[in-house]
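Take this structure first; my questions come after.
The other protein chains are all here in position, but one chain of the complex has been omitted.
Each chain gets a letter, A, B and C, in the order it is written, and its residues are counted from 1.
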Amino acid sequence: MSETPQQREAVLTIFEKGAEGRRAFVCPELDVPAVAAEQLLPARLRRVAPPRLPEVSEPEIVRHYVKLSKRNFDLDSGFYPLGSCTMKHNPRLHERVAALPGHQRLHPLQEPRLAQGALELMWRLQGALAEISGLPNVSLQPSAGSHGELAGVLLTRAYHEDRGQRRHKVLTPDTAHGTNPATVTMAGLTVVKLATDAAGGIDLEDLRAKADEDVACLMLTNPNTLGVFDRNIEEIAEIVHRVGATLYYDGANLNAIMGVTRPGDMGFDIVHFNLHKSFTQPHGGGGPGSGPIAVSGRIEPYLPVPVVVRRDSDGDEGDDVVYDFDYERPKSIGRLRGFHGNYGCFVRAYAYICSLGADGLKDASEAAVLNANYLLARLRQLGVAELLPLAYGELCMHEFVLCGGPMKRQLQIKTLDLAKRLLDFGYHPPTVYFPLLVEEALMVEPTETETKETLDEFASAIAAILTEAAEDPELARNAPHSTPVRRLDEAAAAKRPVIRQAL
Amino acid sequence: MSETPQQREAVLTIFEKGAEGRRAFVCPELDVPAVAAEQLLPARLRRVAPPRLPEVSEPEIVRHYVKLSKRNFDLDSGFYPLGSCTMKHNPRLHERVAALPGHQRLHPLQEPRLAQGALELMWRLQGALAEISGLPNVSLQPSAGSHGELAGVLLTRAYHEDRGQRRHKVLTPDTAHGTNPATVTMAGLTVVKLATDAAGGIDLEDLRAKADEDVACLMLTNPNTLGVFDRNIEEIAEIVHRVGATLYYDGANLNAIMGVTRPGDMGFDIVHFNLHKSFTQPHGGGGPGSGPIAVSGRIEPYLPVPVVVRRDSDGDEGDDVVYDFDYERPKSIGRLRGFHGNYGCFVRAYAYICSLGADGLKDASEAAVLNANYLLARLRQLGVAELLPLAYGELCMHEFVLCGGPMKRQLQIKTLDLAKRLLDFGYHPPTVYFPLLVEEALMVEPTETETKETLDEFASAIAAILTEAAEDPELARNAPHSTPVRRLDEAAAAKRPVIRQAL
Amino acid sequence: MSRYTAITGADREQMLAAIGVESVEELFARQVPERLRLARALSLPKGMGEQEVYEHLRSLAEGNVSSEDQISFLGGGMYDHYVPAIVDMLCERSEFLTPYTPYQPEVSQGGLQAMFEFQTAICELTGLPVANASVYEGPSAVAFAAYMAKLYNGKGRIVASAGLHPHTLQTLHTYAHGFGSEVVEVPLGEGPEACVTERQAWLAAIDSDTSAAIFAQPSFYGAVEDAEELVALAKQGDGDPVVIAQVDPIVLGVLKAPGECGVDVAVGEGQALGGRLDFGGPSFGFFAAKQEYLRRMPGRIAGETRDLDGRRGFVLTLQTREQHIRREKATSNICTAQALNALAGVVYLSWLGRQGIVELGELLLARTHYARQQLTAIDGVQLLHERPAIRELALYLEADVAEVRRRCIAEGIDPGLDLQALSGREADRGGLLLAITERRSRQQIDALASTLELALRACWRKVAA
Partner (left out) sequence: MSRYTAITGADREQMLAAIGVESVEELFARQVPERLRLARALSLPKGMGEQEVYEHLRSLAEGNVSSEDQISFLGGGMYDHYVPAIVDMLCERSEFLTPYTPYQPEVSQGGLQAMFEFQTAICELTGLPVANASVYEGPSAVAFAAYMAKLYNGKGRIVASAGLHPHTLQTLHTYAHGFGSEVVEVPLGEGPEACVTERQAWLAAIDSDTSAAIFAQPSFYGAVEDAEELVALAKQGDGDPVVIAQVDPIVLGVLKAPGECGVDVAVGEGQALGGRLDFGGPSFGFFAAKQEYLRRMPGRIAGETRDLDGRRGFVLTLQTREQHIRREKATSNICTAQALNALAGVVYLSWLGRQGIVELGELLLARTHYARQQLTAIDGVQLLHERPAIRELALYLEADVAEVRRRCIAEGIDPGLDLQALSGREADRGGLLLAITERRSRQQIDALASTLELALRACWRKVAA
């Protein structure tokens, strides 16, 4: 195939553009008396050679990054069924409201009485998340899902320590996302893995065997990363609670169950939310995110400081109620970061909750589950299921995991090849090789904001790739062909890492 | 060549997407008592079948138009040396300030005392344009260059009519932009063409022969569309004024001369500005624009209503001065449109003038002229000039016109082919086949915001295309190859026009 | 280097050397006669950094009271509708914001297809078969239509209803004086015909020399005309004029389409369709017509075609109408139009959708009706007309309108515009024109009613005192 225009483009970094002396910034004039440099900052503390930042004009910057942006695939341009990531539509209304000066230019140390709007928003968001999760106490502070997990495990520790217990084990199923075990280690505890049963849920035998008084917590996703709702969840909760451990809910898959069932009602003690998944915070190519947590009453005393509270007003200000930060939490695990969390993400999540309301959130989850099941059914109708069977169960929740083993054996193409070939068809591939226990896993999450037409076209594309591969597997094995770059040598990158522009 | 991903995309309009019943809009609730439809609007006046607008969800709209946008070439992504169009960088600061609620949500009929900021901005812009053009009286009203031209010719008529004269001829050089003659006709006058002399300026003999008492006006661009500054301009002014006619300056090429020389000082009576050229209003794919006019004292009485004035305050409001609209202009030609002109464009143009200041504007023109001459020199160095000689003169102002005749004869490719091949190289081509008097014209305007590197690369691309064409002219003749669509059948489009989606 | 340029000292030297001149000064000296060179710097302030410019423009913005700062019932040609966020987002994309008019269709399919879609939406709204890709704005669109009528039938007389917006009438006069047509104004009627075109006078004014007959729907006073009847009166047989309607596009979900009423050309102001107020511009004008006018229409038109390989694509078509090809014989002089605003329009209409435009129209009808009832219940407030009103209401106040306005504004509510101040017509004295959009809630209408009532009483007290 001949090169596409983007493939022909010379790849230069911003540091390789521009010329000595070029610039965009115009420094405000020195409006105060000039003072000798030495007097302001002695030579010993001064930098001699300035950092070699780019020297570029504003038009060069714009053109550089606009062109760079075109080398990205994005949700606004195409279907992005990346399992576990909930790539739902990012409403632009949210960007508009987040950009209002009253939100974006609000200093985090502004007096609470002069930040009542922000505090009210946080308080309302706390309330909504509590209601959605069925757990009444919320901290908005964590910066992402994994940060919420860390908070959760530290809360569990604090809870046990407060009871004089030093439990060191945390149970995680083998389907768990990598952040779960990594978090456990960072929190100073030890991972104990749980097996998965034939239905895709937790192997109860294994759980019973491992649930002892050393267990601090069981971390679970439900529906889990197989897209399977663990029907035994009440029994699991029972087992875990019987040994005095807590039950942690990884909320990455909340999009399946909003308004349908609630972690609190299932028996979970702690849940984290990914506002950048279920609640439309755009992913930004890898963040920002936000990972609030909600907890049951027995965990509440340990929540990070501060939390947002509403109080009756003492009357000075004319309002009935005032919102404030509460720092007086003697049993708190402390802070997880500076200030109060990713407020900009709160604005977007709150706007989303306001837009959808109670019914809309439930509709969203219903549509997410309907879309996933329809896509699965469509793939079956097209005969794809023979080569890519569903790993577990018959139906699925908001996502499903296919097993690429048969495809690999019959067509000699791997899941990776299928994924890369999808790029040529204009799709972002599903998540691949996760969860680990499924051979050649392909994890598909269409989300509720996609149309039936898109699902139909995507299913047809998969079918077409398989048909094509039966004839000529090289097409997939060498895919992608039409992307700005083709397959990249990751091994070389890791072996001799070049992680900055040489200057 | 194989198809690019974009070429493979199915082209569907928004009307062909969606499905019955889909929607994005949520109507605010009916918060007033419901009333029988007939009572509100009788059946006789009611629409029965609603307009068949699209039925699409918000994500579908976003994806549709984001993908459509990627089928456009744009200034932020590449070099756009479109002669006569001044495709200079569009600073995003301007979009930011234009979007401030105090500007964008200001109603045009707001009381002047509650729109002092807007009026002050307009007054300051009037002043700046007057200073730049050397003509003291400004009307911001016209919506684009051609609208400014219409204003100008109507002003000329009003001026003569006020003197009891009904002059019917307007002289325009054969290099004139099409809007000049079209405007003359719309204004009820008759075009008389002037020849161009060997230096690329107005043929003075021809002018002298045609300048008689029937002539209302001479419309001129200086530098003209050949990029040539007419050195005889004073003499031209003299001839025109001697017969009592006015001299009109088409300001499309103002970018060559800001702070260097002024139409008013050259003897012009009326000038229009293209804020969407010299003053960075983004072109928007064909507008909006803004075409203010500046005139000499003798034309002033006829300016459109209203104009913005500054008055000493009567004291009530605390400010020293107040800004207002002046409608009391008995000799005015009247209105050219609703309200006060394209204020959103004024904000951007004014921001630009503030950013650059006196020195910066001059620097911009100097850089524009330097860039054009350098690109010309570079093309010469690369031997391009043999096939594409400069049509007139040795140097140029901010743009230059090459003659594609030798190329056509020697390489058997036309200017159109060269232009289309440039698309494959990632450039927007220069203006082609204008001005009409140059054979196979190629009109190049790099603007001041481009880097030397870009000019070098562009020159090399032209040279490469010529070299390649010497070997294989088909490459250019069939170009472009890599654009979303290839050459389009314009004849068929005009013969059986399909100008709307059939539903 | 100034702002946005990139020529360093080293660049300049190399560039001058390549050109073969000593200095930039020499470049000018060799081309522009010395006498004409400005010997001084422009008398303008020094340039400023981005932050300072932002602060300056922000402080100017703060010198304005916008619809973000007050409850405003101002209308009269531009309206405070809600503009959805996707309109801004899409219009701010470099790919739509920064290209020129699509002269190279191969790399302009985005803009061209959007124009094609826009044209489709305008055809659907107006019920007419052809539309262009935009003209400047509303009033000049009417003037362009009148010019087209003249090109079409060569006649020199324009009959225009006094129900047109004053700016439209003024613009029409300016243009018509240029292209040499006479404008005859048809007065408004009285009683049941108050605020709409007087039918007898309309009939009488139109003769066989009439090039165009023009009315507004609804009228400037918000009164819905009987468009079918106006058309029928204008078209009596041979030598009929071109009937032109200036229509408010946002009400066309509920109001009979101009095309259905027999109108030949429907034009109007597009600001209500996803446009900013922007103190009056930029917005877009739309222009739709019957098939027979296609080749005489002004402005750009996007058309569908195929590429070399048979792919569907779009081009600017029928360019032989236009100035750059036809020059003095062009059907108009328009060049740069309002592509970006038209894009906003078609995005907005897609967002509103087939159901939405009807629902919105019904909401406006109901709220306007409610406002009519609430406001006319106030002592000293009367209706100016009895015609149906969809989203704009004309009232008569038994007080000095300017003073009433001042009092309401002081309470944070702009009650609508002073009809006489805008139209200059003596008959409009005491008239108030107020616009209802979906942003004006019942609560705001109620607030207006009580504020207006108090303002009126205060005026009377002052007079009494």
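To be clear about the criterion, a contact is a pair of C-beta atoms (placed from the backbone, for glycine too) under 8 Å apart; a residue touches a chain by one contact, two chains touch by 3 or more.
Remember, it's a predicted structure, so these values are computed and weren't measured experimentally.
Partner chains of the missing chain, restricted to those shown and counted over the full complex, are A, B, C. Where chain C meets the chain that is not shown, the touching residues are 50-51, 54, 82, 84-85, 89, 92-94, 438-439. Looking at chain B, the residues touching the absent chain are 18-23, 25-28, 56-60, 62, 66, 91-96.
What we mean here is this: only the chains that are shown with their structure count from here on.
Of all chain pairs, the one linked by the largest number of contacting C-beta pairs is B-C. Among the remaining chains, the Cα-based centre furthest from that of chain C is the centre of A.
With centres taken as mean Cα positions, chain B sits 46 Å from chain A.
Those residues of chain B in touch with two or more other chains are numbered 22, 58, 62, 66, 70, 76-77, 89, 91, 449-452.
Of all residues in chain C, those that touch two or more other chains are 1, 3-6, 11, 47-50, 52, 84, 86, 88-89, 94.
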